[in-house]
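A protein chain is absent from this complex, but the other protein chains hold their places.
Here the chain labels run A and B in written order, and each chain numbers its own residues starting at 1.
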Amino acid sequence: MIKQRGFPFHILVFILPGLLIYTLFSAWPLLDTLLLSFFEESGDQRVYSGLANYRLVLTDPDLSAGFWNALGNNGVFFLVHVLVQNPIGLLLAALLSLRNLRGVRTYRTLIFMPTLLSVVIIGFIWQLILSPLWGVSETLLGYVGLESLFDAWLGKESSALLTLALISVWQFVGIPMMLIYASLLAIPDELLDAAHVDGASPLRTFWQIKLPLIAPTLGLVTILTFIGNFNAFDLIYAVKGALAGPNFSTDILGTYFYRTFFGFQSSLGSSTLGATVATLMFLIILAGVALYFYGVQRRLQRYPM
Amino acid sequence: MVSLSLNNVKKRFGKTEVLHGINLEINTGEFVVFVGPSGCGKSTLLRLIAGLESISEGELRIGDGRVNDLSPRERGIAMVFQSYALYPHMSVYRNMAFGLRIDGDRRDEIDRKIRATAAKLHLEPLLNRKPGQLSGGQRQRVAIGRAIVREPRVFLFDEPLSNLDAALRVRMRIEIARLQKELRTTTIYVTHDQVEAMTLADRIVVLQGGRVEQVGTPISLYHQPANRFVAGFIGSPAMNFLPATLVDADYRSCAINVAGHRVSGIPRLGGMIGQSVTLGVRPEHLSLEPCEGLALDGQVESVERLGDITYLYLSLNGDTENLLTVAQKGDHALARGAAVRVHAPHTVLHLFDAGGQALQNTV
Partner (left out) sequence: MNSNLQRGINTSLIHLVLGLYTLVALFPIFLILVNALKTRKGIFNDPLALPTTDTLSFEGFQKVFSQSDFLLYFSNSLIVTLVALFFVLLLGAMASWALSEYRFPGRRILTLFMAMGIMVPIRLGTVSILELMVSLELVNTRTALILVYIAQGLPLAIFILTEYMAQIPKELKEAARCDDVSEYRLFFQVVLPLTRPAIATVAVFTMIPIWNDLWFPLILAPGEGTRTLTLGVQQFIGQYVTDWNSVLASLTLAVIPVLVLYLFFSRQLIRGLTAGAVK
């Protein structure tokens, strides 16, 4: 006898609670924010204003400079991660995944440690270390005879952004390292044996065998870095405050969003303009993700191994 | 002419010794198969020869020189792996060219070698494909091609057929045998499948527990196993072993008591009267037809009729734990419980001492 099943209530019971919270506090606010960007405040009312907010943020002579500056800085921030963080992560992963190396577990545990700490904490730690008041960095540079290079890097308009980006690199290098390390471990041993028998040196094996095989992971790491960077806020806020000084030289989209939404100093915040900035960030991230999925990931073939 | 020799070669992983002093000489052009149960050290030994593992002690020579410290390429070996280990991102052509380019061969030379090898293995239509687009058998042929194109002094095969289905395995086995005869390159082949070993090898090396149990031609291993392990490992179904006592012996023959029967005139010597021995007799040598020699009375416990051959499982003296296997040609409809008497001639009986060593024929 097959029991006649009624409406499958159990499916609803399983799925509804999570779906409800996710929809209410993540999906809906996001959609609402997108919609809000087409409105403006008029007294107590919100009225539809079409693309006026976008015109304001993107082209207004007074307002748009901040956005473009933040976008440019964010681009630099991202570029530093791609060019410094991911290659270091790759190098560390390549070394860790070498066979018969002792102490791998200890190395990877310790190198990953900074990634776990709050960005706020990391920001303060480096602020102290780089502070000319304390002089730790100068002393350390002195050991290798480079104390003349030392400067108040975080305080200077020309170097503050780069310094912050490098601090972020220092903190997060563990993530690309781990992801790449895992994909290197997934390469079958016999394949590396075959390369060894074919006479390939470790360096050649790395460039011609390992690297092409982990290319999809490198793509993934890049897009994850992109999402993380264009959504970053904490580090700049902790070290430089909402004003992202000196003179907005470290302002990125996250801090710009925060200021537009909550206001700063004399200027008042605006929900609708904040929503507009958030929507623009959403579009940028979406563009990046789309480019990755349709442009990059397709070409980076994943090979069955 | 000796092509490859192992001189008291040992391998330790940390403190565990897995190969306990291997001595072996392999002649030029010879096809040698390492066979043994899993964990016997056959793959490790192959990897030592390949240069994928370091040798802890002893000497390995290929050609005239000691090669312990040489890289695989410098040793002049090429290897076919169990998983084929084709580079998944390279075409078949580039897979074969990879090693040659490292050797620094000229481009047209590489091309000529690859085309020649591809022709030999019928790989021409596949040259531009990636390994992911090939069937298991095709990948296997590419892996072999990649080894051949290097023109090595020694071919190494590590269980190359174990990932193929049964029909393909037979075809590839014949193909490998043909190629080896054609190329006359010294070949070492590791397998746990004794049929592969018997059909491919000029000589078989039986390994167990990191030691060489016996080296010899397939047929000599079958007829003159040096010990109980080899006797049980070679041949299918496995040889029957029965406890026996040596009761009489003279210059030419001896007599034993086994399962309540006295068998005399066994042309083997060695051992002392009264000594416990083990009698070994292969299932295919036991017959329902009477003949001079061994005779055993049993009761049929189980019958397997395959048409061309019938397997009988007999209990002796009511012992249903250790059944005697009999392979009888033809179809025999015997009922369970039937009493039968099986026979075997003197010449196919094997005697082993308590340590498992074969009692030597001193005549």
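Brief remarks follow.
Note that a residue touches a chain if its C-beta (ideal position, glycine included) is under 8 Å from a C-beta of that chain, and two chains touch if they have at least 3 such contacts.
Just so it is clear, the model here is predicted, and its values are computed rather than measured.
Touch with the chain omitted from the figure is made, among A:69, A:159 or A:231, by A:231. Checked against the full complex, the one of A:73, A:183 or A:205 touching the unshown chain is A:183. Considering the complete assembly, chain A touches the hidden chain via residues 8, 10-11, 13-15, 17-19, 21-22, 24-30, 32-33, 36, 88, 91-92, 95-96, 98, 101, 103, 105, 107-114, 116-122, 124-126, 128-129, 134-136, 139, 170, 173, 178-179, 181-183, 185-186, 202, 217, 227, 231, 233-234, 237-238, 254, 257, 261-262, 271, 274-275, 278-279, 281-282, 285-286, 289.
Simple rule for what comes next: only the chains that are shown with their structure count from here on.
If you check the complex, the residues on chain A that touch chain B are 188, 190-191, 193-200, 204, 208-209, 212-213, 301, 303-305. Those residues of chain B that touch chain A in the complex are listed here as 47, 50-52, 71-73, 77-79, 81-83, 85-89, 98-99, 102-103, 130, 132, 150.
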